[in-house]
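Here the complex is missing a single protein chain, while all its other protein chains stay put.
Here the chain labels run A, B and C in written order, and each chain numbers its own residues starting at 1.
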Amino acid sequence: MANVSIIGASGYTGAELMRLISAHPDLDLKAVSSRQFCGQPVEQVFGALGGEVTLSFVEPDHESLVKDIDLVFLAVPHQAAMNAVPDLMAAGVKVVDLSADFRIKDASLYEKWYVPHTCPEFLAEAAYGLPEFNRELIKKARLTANPGCYVTSVIMPLIPLLRDGLLQREGIIANSASGVSGAGRKASLNLIHGEVHENFKPYAVAGHRHTPEMEQELSLAAGGEVRLTFTPHLLPMDRGILSTIYAKPADKVSEKEIYVSWEKAFSNEPFVRILPEGRLPATKEVRGTNRVQIGLAKDPRSGLMKIFSTLDNITKGASGQALQNANLMLGMDEGLGLTGLGQTP
Amino acid sequence: MANVSIIGASGYTGAELMRLISAHPDLDLKAVSSRQFCGQPVEQVFGALGGEVTLSFVEPDHESLVKDIDLVFLAVPHQAAMNAVPDLMAAGVKVVDLSADFRIKDASLYEKWYVPHTCPEFLAEAAYGLPEFNRELIKKARLTANPGCYVTSVIMPLIPLLRDGLLQREGIIANSASGVSGAGRKASLNLIHGEVHENFKPYAVAGHRHTPEMEQELSLAAGGEVRLTFTPHLLPMDRGILSTIYAKPADKVSEKEIYVSWEKAFSNEPFVRILPEGRLPATKEVRGTNRVQIGLAKDPRSGLMKIFSTLDNITKGASGQALQNANLMLGMDEGLGLTGLGQTP
Amino acid sequence: MANVSIIGASGYTGAELMRLISAHPDLDLKAVSSRQFCGQPVEQVFGALGGEVTLSFVEPDHESLVKDIDLVFLAVPHQAAMNAVPDLMAAGVKVVDLSADFRIKDASLYEKWYVPHTCPEFLAEAAYGLPEFNRELIKKARLTANPGCYVTSVIMPLIPLLRDGLLQREGIIANSASGVSGAGRKASLNLIHGEVHENFKPYAVAGHRHTPEMEQELSLAAGGEVRLTFTPHLLPMDRGILSTIYAKPADKVSEKEIYVSWEKAFSNEPFVRILPEGRLPATKEVRGTNRVQIGLAKDPRSGLMKIFSTLDNITKGASGQALQNANLMLGMDEGLGLTGLGQTP
Partner (left out) sequence: MANVSIIGASGYTGAELMRLISAHPDLDLKAVSSRQFCGQPVEQVFGALGGEVTLSFVEPDHESLVKDIDLVFLAVPHQAAMNAVPDLMAAGVKVVDLSADFRIKDASLYEKWYVPHTCPEFLAEAAYGLPEFNRELIKKARLTANPGCYVTSVIMPLIPLLRDGLLQREGIIANSASGVSGAGRKASLNLIHGEVHENFKPYAVAGHRHTPEMEQELSLAAGGEVRLTFTPHLLPMDRGILSTIYAKPADKVSEKEIYVSWEKAFSNEPFVRILPEGRLPATKEVRGTNRVQIGLAKDPRSGLMKIFSTLDNITKGASGQALQNANLMLGMDEGLGLTGLGQTP
């Protein structure tokens, strides 16, 4: 049994954390903060949590967020996260940070894409929170940087293949599309139903902030620099990311070798499913779950490998993975609270 | 621990049963049938269940559906259900029937709205599966008739009010709208995306089969005949029913008396939530859950009570309620496998 | 040929006016205003109008909005509209006001539901812009108050029936549902996709501002007071209103008499279609058009008449009707620019 709190709980990742924690047998959610909704019962903001989450939002600096707390989920935007981390570390709580602030190990690279980094001293010790490839580090971490949603979908299938030398490092293209919840719960004109519904469009096409994060992890896996072409798109739906990845196989590499590499990497992973040949991922099959589903097809004309990867951007792409990391950091079974299956339809 | 099977598991109610049972700590799903997909692994039809439900569909008369089985979920259409019930009863298994075949106690009334009844001998003993008002009967039942989805949404808030004499029996209007999954998983032209999406329309306006079922239960509660005006509509969404009910309060009955009646009826009910004054139900808050949420507003002009009731037509409106009934019939805790909260968004 | 302008053109009604006017053979759109987007080309805000509407937004007090203009569409919120009207009247332009400011003839009633009325002197002369029942007045009007979207859907089928004495004046219930564009183009949390999509809910259940407007027009038609029970709901779609109306027929009135009354009222109306018995309205069939479609079913149990009425809240419910009114006020053929049919799907 452990006590946890959420700083910044009034966004969609906060709501998802509360939903998941309420189904977790061994976590006790003690406090949740929101500057905007401070003082209001959680149920008033998130009707779906009524009756189960009986807390009210407190101010982000409220002592209940830290006192007698084992682990804090930091679900505030980047910059706000790194402002909070030093105090949390000093207080001796463990932290899973859902923002980008500790994902990129090179502070100057971070600053190129985001803002000046105010506590680079924690960059080195922060574990990159992709349990499938970083489990042991996460278990020992005080601070875990939860990966980006697009990033998780793109690097999950690529890491084993690059590590095993099955793909060329040059020319990888990741064409991704996300449901609109990835943009958060904000009163923003471009998020209203009339602008999103029955619409599909690209955005951030000349450079999305998830690109350097993908490249960092892929380069590590490949043992050499990987430069990626990445294009995100906005889908007319709430949840779900599908990444369609084009990569050149290394000399004479067959589809079978790719499946073998994946099998080796993922056969014991509870949340990664490699689909049998001929089946392709669909976002709906993993909606609301902590799963990644991965499929493969070789283009018969170009010989390119087409790799398809899907996850729920709010669950495995954010709060589900954060809980998976928290389980590891707290010495619990990694899958606690995360076994729910997707609804049909 | 009990063994269960599902006859007719390839529809949406079947998929939902499998999803829920896979999260149930004390049920073991032994066999599932489907004439259409017989021989295929469940995962090929319902990708979301991959890895958890490892069964393949068998023929509906396969012995594994009954042998060593404690309870069968009968998720086939009406008529097929009553054809199967005598053999199941003879085999000594308990049955939760999700069809309409045993909901209407008066065989001639059933026949007016459906087809000739082939085994009226089980009508009397079949428990009407609304646990909130019928719990003790269900606990002892061999055969439980799971209520209709619209029916559950309409009668849940009305039964206590009619029982307590707070509403006039005359002139109740139920204006309901349902997501399209209520029509099942069928290759039907009027269910394809192009016909449903960005569309809203009434149907079955001169008489829907759920009307006599509502009237039966409401008349029982009122201790006198209740005749209902019911209008269903089709929503451009997958899941969710909202019923907007107009009823005349009995002489001088106030909103407060209504809340008191509901409080009395539901304060210990795990799956019925009465919303505080000023909050109104929204289908999304109960999506994928076994919950009913109920709200109230008095029209200041006409004095009519407006009662709002929402549930997920596949969960509390069908498979969730079926599992709740099964838990009761098997002597288990009623809420097992049914505590999941709705996702936001 | 006439010159028109739009004050407040950056909302959905403004965009729709621009779309419709661009297809109008005899109107020349000279200027459009928007405080928020002032100085920006229209195309930057509404990509769909690119190439056709080459204007840029000007300030709301820009002289081009009035100078050499024959008619102004006033598409600003209530209050802003009545603040602008005196100057526009003084300038000698005709005005179609899409706001509520001149719809309710009784200033004190208006003030009860909205705000203090600052120019009640124009209330008497403002024509109520429902051409099907007010054509001659509109033709001569300097100022036309364009009806509310819900109002148009509810009163269109009821006016002839009340006028002809076919319905009882007591107990009419209008249960309506609207696509989200009815709430306008605003950066509002409750309008974002995550809150609206796959959701259905009631709102303003104890009193919506369109109620007094409906009652005013229905009472006029009935020759006596009509009090209405009205409940709006929010649909997970962009466009479309469906009103499901419950009304008691006057003594012995049959469905046939209702059809006859409608036939008499609407047989020459280009934008009102009475559906043959057995066919029911669906919002999608009138999407993007200036049409109202009306259907009827008698409830065999209660004897209530169920009247179904659908329109596109942005077109016949706002900008299309405004253009229809403008055509009349300018002495043009009423249907110019309004003949487009709905898309399938």
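Just so we're on the same page, a residue touches a chain if its C-beta (ideal position, glycine included) is under 8 Å from a C-beta of that chain, and two chains touch if they have at least 3 such contacts.
For clarity, every value in this text was computed on a predicted model and none was experimentally measured.
Contact with the chain that does not appear here is found for just one residue of A:44, A:175, A:219 or A:339, A:175. Interface with the hidden chain, as seen from subunit C, comprises residues 12, 15-16, 19, 22-23, 44, 46-52, 181, 185, 197-198, 238-239, 273, 275, 279, 282, 284-289, 293, 314, 339-345.
Within subunit B, the residues in touch with the undisplayed chain are 12, 180-181, 185-189, 191-194, 196-198, 236-238. Panel shows subunit A; residues 171, 173, 175, 177, 179, 193-195, 197-203, 205-207, 211, 227-229, 231, 233, 235-240, 242, 244, 246, 280-284, 287, 295, 297-302, 304, 306, 308, 310, 344-345 of it touch the chain omitted from the view.
The rule is short, and it goes like this: only the chains that are shown with their structure count from here on.
Across the structure, the highest number of inter-chain C-beta contacts is found for B-C. Mean C-alpha position of subunit A lies 45 Å from that of subunit C. Separating the centre of subunit B from that of subunit C, both taken as means of CA atoms, is a distance of 39 Å. Looking at subunit C, one finds that residues 193-194, 197-198, 236-238 touch two or more other chains.
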